[in-house]
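Down below is the structure, laid out as structure tokens.
All protein chains but one are shown at their positions in the complex.
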Amino acid sequence: MLTRLTVHELGARFRSGEATPTEAARAYLDRMGALDPKVKAYLTPTADHALAQAAEADARFRSRAPRGLLDGVPVGLKDVFCTRGVETTCGSQILRGFRPPYDATVVARLRAAGAVILGKLNMDEFAMGSSTENSAFFTTRNPWDLSRVPGGSSGGSAAAVAADLAAATLGTDTGGSIRQPAAFCGTVGLKPTYGRVSRYGLIAFASSLDQVGPFGKDVADTALVLQAIAGHDPLDATSAAIPVPDYTAGLSAGVKDLKVGIPDEYFIDGLDPEVEAAVRAAIATLERLGAKTERVSLPHTEYGLAAYYVIAPAEASSNLARYDGVKYGLRVPGARDLIDMYSRTRGAGFGAEVKRRVMLGTYALSAGYYDAYYGKAQRVRTLVLRDFQRAFERVDVIVAPTTPSVAFKLGEREDPLQMYLNDVFTIPVNLAGLPGLSMPAGFTQSGLPIGLQIIGKAFDEATILRAARAYEAATPWRERKPELAV
Amino acid sequence: MAEPKISMKDVDHVARLSRLTLTDAEKERMRRELDGILTYIDKLRALDTEGVPPTSHAVPMKNVMRDDEPRPSFAQDDMLANAPDGSGEFFRVPRIIEESAGEARDR
Partner (left out) sequence: MSGAYEAVIGLEVHAQLRTRTKMFCGCSTAFGARPNTQTCPICQGMPGTLPVINRRAIEFGIKTSLAINCTVNADNRFARKHYYYPDMPKNYQISQYEEPLAEHGHLDIDTADGARRIGIQRLHLEEDVGKLLHEGSLETAASSQVDFNRAGVPLMEIVSKPDLRTSEEAAAYLKALRAILVYLDVCDGNMEEGSLRCDANISLRPAGAKEFGTKVEIKNMNSFKNVQHALDYEIGRQARALDAGLRIVQETRLWDPDRGHTVSMRSKEFAHDYRYFPEPDLPPLDLPPDWIAQIRATLPELPAARRQRFMTAYALSPYDAEVATSSKALADYFEAAAKGSANPKTVANWVLNEVLRVVPPDDEKAIAACPVKPAQLAGLIRLIEDGTTSGRMAKDVFEKMFQTGEDASTIVSREGLTQVADRSELILVVDNVLTAHAKVVEDYKAGKKAALGFLVGQVMKSTSGKASPAVVNALLLEKLPKV
């Protein structure tokens, strides 16, 4: 079945002629038709575009001139990426009907690689959330248990890969929005170093924290997608001019003598015992494979959440100021005057979580509060960063749980603060700008995926991927798939 | 240092600054939730950050600039295509009252 294959396996079939991109695209589109009414990963499927792109890829394979390993591969994109001519909502009513006249850089790079775009994937509105319940349109379901959330904000991207509704997807991670849904949905998800991948065309949530990253069925696929999108972009002044290494080379080099740090502060009272057990077992596996583990301390971990919930909303309140009904998106009719138009449009167009964060952010930046909140949080950020820098003087990677719990039920976490606690292990990594990956590390008794997080030094995604591959090869987790009746 | 407990007056003020129309129910809920969050955030106060510089970018970069070379602008149609209220070659907005203009005049 074409939809079960990884990107690598699919590419091999294309090259050998056993399958064509059009067949693969159709297979995915059919599966989407059958299953997505249950999973609800897609906001906007783009079947016609996909088939047209697949046909072009067919021709390239026929003339034995494919563009590369992603050519003809069906992928999905979180609806946070601007896609030219295709509705891009960012999960919000305020951008209903918005058709950008340009592609995000990462979208352009995937297109240039020949990838076939199946559609835009559901997400928490403006990437604010940890369950995709904040989407203005509907909630995506966790393919492992349709009564549970897939995580967020890239819930659609994670669910699509888990349910074989795309061969790979792109998401974004500001406080954990790739890693946490990857953990909840049992896929691989990578947040690169800040600046590794261009943010141009990524609808901004928190400018100093947002990063684009891939979801893959396995580590090798994830590395491949990262390769296609990474690298400096002159349109993004925060993108790094550091050369992109070959992420696929050395992937299987193993973890012999790799120094692995185990952070004390990530094994806390609130951690689900099954999650803890799985992560500890994973650490033991790594040791068996030759890694050298040692305890490290990241003492400011608990302050990371608080600092994040000042910085991210502050930047968000600024980035979302442009949604005002003037040039694009929703405008509520019948306003008395300009201010009324602004306020009613934003009041109607933004959901509750977005409004909450905009208010919080505006408050934190307002006159008299800047030093106490934003200024303070940026200093705490330095302390969090220094914790990691100190740890990385002794170890090469840090291994920890991705989340304190597994996927919870829809509607279970209503209190915002409760929801924010989901991100306690992922947020510090964003504050420090470091790369982090989540991958399957087992299942709970009730069959829910558990995620293992691997954190690396800045621009050292290669080591993370190598460690992940070694662990993956030594474990059976990726063979298990959710039982979704077609 | 600011007292993090947030009042209804604060909520009104911040809603105005954010250009958000909130119903009374929303305002009350907002006040409670923000109060909770701000109390949680207050734990940052406990940390001594004397002498600690702020980090605005974890990966330090500087002097990123581009040459003064023109790139083609986008077609007028493309730019106006998403306008909720286009008016020929322009975007149109409703009556601009004094309060709006006040902030803008001060620049």
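A and B label the chains in the order they appear, each numbered from 1.
Everything below uses one rule, namely that a contact is a pair of C-beta atoms (placed from the backbone, for glycine too) under 8 Å apart; a residue touches a chain by one contact, two chains touch by 3 or more.
What you are looking at is a predicted structure, and each value in this text was computed from that prediction instead of being measured.
*Asks:* Kindly state which of the options A:Ala321, A:Leu417 or A:Ala474 is in contact with the chain not pictured.
*Replies:* A:Ala321
*Asks:* Would you indicate which residue among A:Thr301, A:Thr362, A:Thr382 or A:Gln453 is in contact with the undisplayed chain?
*Replies:* In the complete complex, the chain left out is touched by residue A:Thr362.
*Asks:* So one chain is hidden, and I want to know which residue out of A:Gln93, A:Thr238, A:Thr293 or A:Thr475 touches that hidden chain in the complete assembly.
*Replies:* Touching the chain that is not displayed is residue A:Thr238.
*Asks:* What is the set of chain B residues that contact the non-displayed chain in the whole complex?
*Replies:* 17, 19, 56-57, 60-71, 73-76, 79-80, 87, 89-107
*Asks:* Considering the whole complex rather than only what is displayed, give the residues of chain A touching the chain that is not shown.
*Replies:* 81-82, 88, 90, 95, 98, 100-102, 104, 199-204, 207-208, 234-238, 314-315, 318, 321-324, 326-328, 338-339, 342, 362, 365-367, 370, 374
One rule holds in what follows: only the chains that are shown with their structure count from here on.
*Asks:* Taking the mean of the C-alpha atoms as each chain's centre, how many Å separate chain A from chain B?
*Replies:* Each chain reduced to its C-alpha mean, chain A and chain B end up 25 Å apart.
*Asks:* Mind listing the chain A positions that touch chain B in their complex?
*Replies:* Per the touch definition, chain A meets chain B at residues 97-99, 101-102, 193-195, 208, 234, 237-238, 240, 300, 302-303, 306-307, 309-310, 317, 321, 324-331, 335-344, 346-348, 350, 352, 355-356, 358-360, 362-363, 366, 368-369, 372-373, 375-383, 385, 416-417, 431-434, 458.
*Asks:* How about chain B: which of its residues touch chain A in the complex?
*Replies:* Where chain B meets chain A, its residues are 1-2, 6, 10-11, 14-15, 17-22, 26, 30, 33-34, 36-38, 40-41, 43-45, 47, 49, 52-59, 61, 64, 66, 74, 78-79, 81-85, 91, 93-97, 99-100.
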